[in-house]
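A short write-up of the structure that comes next.
With one protein chain withheld, the remaining protein chains of the complex are depicted in position.
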Amino acid sequence: MAPLNAPDTHRTVVSVDPFVPADQQKGLHNRWHPDIPPFATVAPGEVFKVECVDWTGAQIGNNDNSDDIKNVDLTKIHNLSGPIAVTGAEPGDCLVVDILDVQPFDQMRWGYTGIFELENGGGLFAREFNSRACKAIWDFEGIYASSRHIPGVRFAGISHPGLIGTAPSPELLATWNKREGELIAAHAESVPPVAFPPEPKGAYVGAKDSLSGDVLEKIAKEGARTVPGREHGGNCDIKNLSKGSRCYFPVFVEGANFSVGDLHFSQGDGELSFCGAIEMAGIITFKTSIIKGGIEKFALKQPIFLPSPIDPLYSAKLVFEGISVDLHGDGKQYNMDATVAYKQAALNAIAYLMKIGYTREQAYLLLSAAPVESHVGAVVDSPNACVTLALPLGIFEHDILPKPEGLEKKDFGQCAIRSDGVL
Amino acid sequence: MAPLNAPDTHRTVVSVDPFVPADQQKGLHNRWHPDIPPFATVAPGEVFKVECVDWTGAQIGNNDNSDDIKNVDLTKIHNLSGPIAVTGAEPGDCLVVDILDVQPFDQMRWGYTGIFELENGGGLFAREFNSRACKAIWDFEGIYASSRHIPGVRFAGISHPGLIGTAPSPELLATWNKREGELIAAHAESVPPVAFPPEPKGAYVGAKDSLSGDVLEKIAKEGARTVPGREHGGNCDIKNLSKGSRCYFPVFVEGANFSVGDLHFSQGDGELSFCGAIEMAGIITFKTSIIKGGIEKFALKQPIFLPSPIDPLYSAKLVFEGISVDLHGDGKQYNMDATVAYKQAALNAIAYLMKIGYTREQAYLLLSAAPVESHVGAVVDSPNACVTLALPLGIFEHDILPKPEGLEKKDFGQCAIRSDGVL
Amino acid sequence: MAPLNAPDTHRTVVSVDPFVPADQQKGLHNRWHPDIPPFATVAPGEVFKVECVDWTGAQIGNNDNSDDIKNVDLTKIHNLSGPIAVTGAEPGDCLVVDILDVQPFDQMRWGYTGIFELENGGGLFAREFNSRACKAIWDFEGIYASSRHIPGVRFAGISHPGLIGTAPSPELLATWNKREGELIAAHAESVPPVAFPPEPKGAYVGAKDSLSGDVLEKIAKEGARTVPGREHGGNCDIKNLSKGSRCYFPVFVEGANFSVGDLHFSQGDGELSFCGAIEMAGIITFKTSIIKGGIEKFALKQPIFLPSPIDPLYSAKLVFEGISVDLHGDGKQYNMDATVAYKQAALNAIAYLMKIGYTREQAYLLLSAAPVESHVGAVVDSPNACVTLALPLGIFEHDILPKPEGLEKKDFGQCAIRSDGVL
Partner (left out) sequence: MAPLNAPDTHRTVVSVDPFVPADQQKGLHNRWHPDIPPFATVAPGEVFKVECVDWTGAQIGNNDNSDDIKNVDLTKIHNLSGPIAVTGAEPGDCLVVDILDVQPFDQMRWGYTGIFELENGGGLFAREFNSRACKAIWDFEGIYASSRHIPGVRFAGISHPGLIGTAPSPELLATWNKREGELIAAHAESVPPVAFPPEPKGAYVGAKDSLSGDVLEKIAKEGARTVPGREHGGNCDIKNLSKGSRCYFPVFVEGANFSVGDLHFSQGDGELSFCGAIEMAGIITFKTSIIKGGIEKFALKQPIFLPSPIDPLYSAKLVFEGISVDLHGDGKQYNMDATVAYKQAALNAIAYLMKIGYTREQAYLLLSAAPVESHVGAVVDSPNACVTLALPLGIFEHDILPKPEGLEKKDFGQCAIRSDGVL
């Protein structure tokens, strides 16, 4: 007699169609607010799946120009799945979240990396490069990604959620809005803006049951934007918070009400082009538990985590240094500024990649998307912070090491640009 | 007949006594200036050794109080061995330097990590902690370091030169002095100072043949201080520029005239307490070659390098996140500031280490000295940069993972503090 | 306008139901023979999927006794998916196969590891332990496996096909049958048998179109059994031939006609209990290319491969040594026998695991299934080969290191045994 085996799958608590605009779907929302009701409830110890649209909610297509990037509506981002309540979680607890897997949808085996327009989204070098929309489409072949827009490389993904966090309490939300509002006020003219205040336009909550107009209005009016990471986690874009990691989040509301989205097939440290990871829709698998009073027990002002044992291992690397002097710009001396130092390291790497034939846009996208490692070297040698950026050699199809005879310059074409040809 | 074997050692081009004050020794200098003559000349392809005093030049002792740290004379640092000229190197070339080994002296198998006084040296948290002098002495047992002042940990060193660089041209030196002078002028009242201008007091050149007073005076008056890393390398304090790495330096003067010092037995990313590495005297082994016109060939605005295949591998880690909001201070929102984010990650780690029983000073020193990894997570999610700091679990003698029952607090005593007990 | 995106999946060239007996399904076969026609044909460069039943073809159930293992019909194994022809491949070529992914079925998120009866399947210690049927069911939670039958461990899988190979030519098949027949003849009485001759009973070919009885009979009569690895690859059970690896196979027939099966969620080096991996049904994703004349170009007597960049990294290990003396048995001295040395290392590890509370059966299964590394130490120190076996510490929920006070013995219950209780 054959053994009795029956299909047995993990429950999917949020289901989406990755090809349908996010604001036409349930279980998605794009603001942080304590009044967003949980879309699903799970028990500690339960393994469950959450489906996610890509961060823009199907605004970007698998094609060969970047007009969709140019015209992206950023009031509608990020589209998060959830909130998901965990039975028994209370403010002051620590929510332990095992990120058990992150996979693209079978029917959508591609993702994208974009450079956004200076005036619509920006990116780390938006001003330096006076950025115009560009993108690369990445095809997923099992664990690997490669791109027709950036030939000559192939790498294994460090798949992870760019954005995962617990819901804020009303007090915490107020703190966020206050401090960011002050920053915005102090830099009112900045392009791109230094931060994003609550914005009713584009706000969306695809709750289980229809919310009253009052609640919806309150959320739209007060809800924190999803762009920055904050005390609850949020959009930290940490590439090593990848599948296989165990994360410890502070809990601020009953049930913890965590949300997740902005899945990345791969990302480099820094995610420099803003939409710099390989953005994808997909499915994430979780298991949770609760540690009572964990915030106090672990001095938890922000999440902590145990990284995965399975991130790709490319041991051979070429490392670029950067210091907090704008050597690629006006030569200005900054004061122990690790962001400037990171930028210099990245600019040094871009200059190198251009020597081997990539365009500046391709190099910018590649550093954003590939498993590049950036370490803080030192932040105490006044006045220069030092940051390094390491390019894994194993992702290139040819040898890119420095040679006595110099570097061979190949023709790698160009990434996808605007249909009007403006670069 | 026995085979004919004869002793055969690598040439030592700078010899020092690590117990003798640096300014009583030849082959050492503590300013950057094009007029410092080479102390030795090597041929490309030659393997040679360079002995180095510790960065302070024997000011710090293997004892149990921190008065030497409190009173350290920082006008005399860093003491560098060299300059070493490489035959045939010319401005515009790339000097390839293989760091073949870094070892402590057999007769001085210890090093130190120090927290400097707010008013004399500072450190990343000098203001936050109102720092008073502290230190930990580390004993070297083969590849491992451990400390009577920070019990409960032992780790393998990533030994490296904190400081290595080629000599600046007169033009480059002038650029440095100008840009740093402007920064100093803009922050004249800052404690600790934001940067250090040329300072004749304490300047030293232990040249082969006595230099004329004019030259000495010029060097003392114009010579750039050694604290920050710059275009030539310098005090970058990159822990992974370790023994086994191959580095590519831009050449600015005939012979390249590179100098090295500030050897570290180990260091964490960030080197946060300023004298944060395990500082040691020791011996470094080099081999060099020259790539003609390498600056242009490799777009070399700063050094690049291939890291070593033998850095310690501690795969299990506990990772702390930090964002650019001063959550441990006044809650201020900064604008995409990776330095602030790094500091928050480090403060989160310190808070955690204090939960398991380390004092704040021990935790500060430990994060500085152990093989801690700090990655730039993302620097595009306005307004919050995100930086992570990963604590290797394998360096601890006991299990420090988060547990449902909380963390066990042990008594690890205290590091070496001032003899007057002021903390 | 929303971008035009359409579902786009990789073609599945063999589809199976993992819960249905293999001999009721198409696209499966369980013997090696050149006359088995290709079930599907793919083009070089095409990404495609192949579904596989577990190696027994649904004979084993997710339950808590081992009667199914006891009664397993081994004449029906291994059930392979294929053959798959690659357009353009000819004898003498090298078939390059990228193993792009290996995943369990969504609806069957479990696998099993079994100890087989001495008289039905055996295993490395079948005689030493007088083995009776045992098993452990492993539940898959994303990248991790854990078992209710072996509590206290959890690990990330190194998922791979245990069996993958190209079809033999008639000459190669004849060579196999001849040499193995001679070995069988020389050890006719051995229990378990030393090898398996062609066996018509249980032979199965689920071809696309029905084969003539003559062909079927020939295949059944001559077809090589699938148990051993051979020149074409086959059942090599190499854990590091995992998802992400690129393999180079010799081609012996037109089209190469490769087959694959025996998927493993995880396996330890040695796979000691025979059914020692975590056996699973699942889906494997491939891409192929052809190198003309590759056998000669690369001196390819057997497959070679480039391992994956993403195998789990557990750097902390406890290593057991073994030499070619039967220290756990009669003390007999063997002559440079690495198999005996491997067995001693494994027996040393089993003895250690029993000290911390696992039963001998649990320890045997755990070493088989977990990402254990076994290195050949030395095979030249006459008369003792030396082999090591390394247990990754990170897979255990508690600290298993040697302690001055000895090892704490816990109660981990027992794995699934026979319903009659015989052990």
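Brief remarks on what is shown
We call the chains A, B and C, going by the order they appear; numbering starts again at 1 in every chain.
Please note the rule applied: a contact is a pair of C-beta atoms (placed from the backbone, for glycine too) under 8 Å apart; a residue touches a chain by one contact, two chains touch by 3 or more.
As the structure is a computational prediction, the values presented were derived from the model and not from experiment.
Across C:43, C:351 or C:422, the residue that sits in touch with the chain not pictured is C:351. For the chain missing from the display, the contacting residue among C:13, C:28 or C:323 is C:323, taking the whole complex into account. Among C:68, C:117 or C:237, the one in contact with the hidden chain is C:237. By the touch rule set out above, chain A reaches the unshown chain at residues 313-316, 394, 399. For chain B, the list of residues touching the undisplayed chain reads 2-10, 18-19, 21, 47, 58-63, 68, 98-101, 106-110, 141-144, 155-156, 243-244, 285, 287, 308-314, 394.
Against the chain not displayed here, chain C makes contact via residues 94, 96, 122-124, 175, 179-180, 182-183, 187, 192-196, 227-231, 233, 235-240, 248, 269-274, 276, 291-294, 297-299, 301-307, 309, 315-323, 325, 327-328, 331-339, 341-344, 348, 351-352, 354-355, 373-388, 390, 401-402, 404, 406-407.
Keep this in mind: only the chains that are shown with their structure count from here on.
Relative to chain B, the chain whose mean Cα position lies farthest away is C. Between chain B and chain C the CA-based rotation angle works out to 180°, given as a multiple of 5. Inter-chain centre distance (chain A to chain C, centres taken as mean C-alpha positions): 38 Å. Rounded to whole angstrom, the centroid-to-centroid distance between chain B and chain C, based on C-alpha atoms, equals 50 Å.
Between chain A and chain B, the centres computed from C-alpha atoms are 33 Å apart. In chain B, the positions touching at least two other chains are 315-316.
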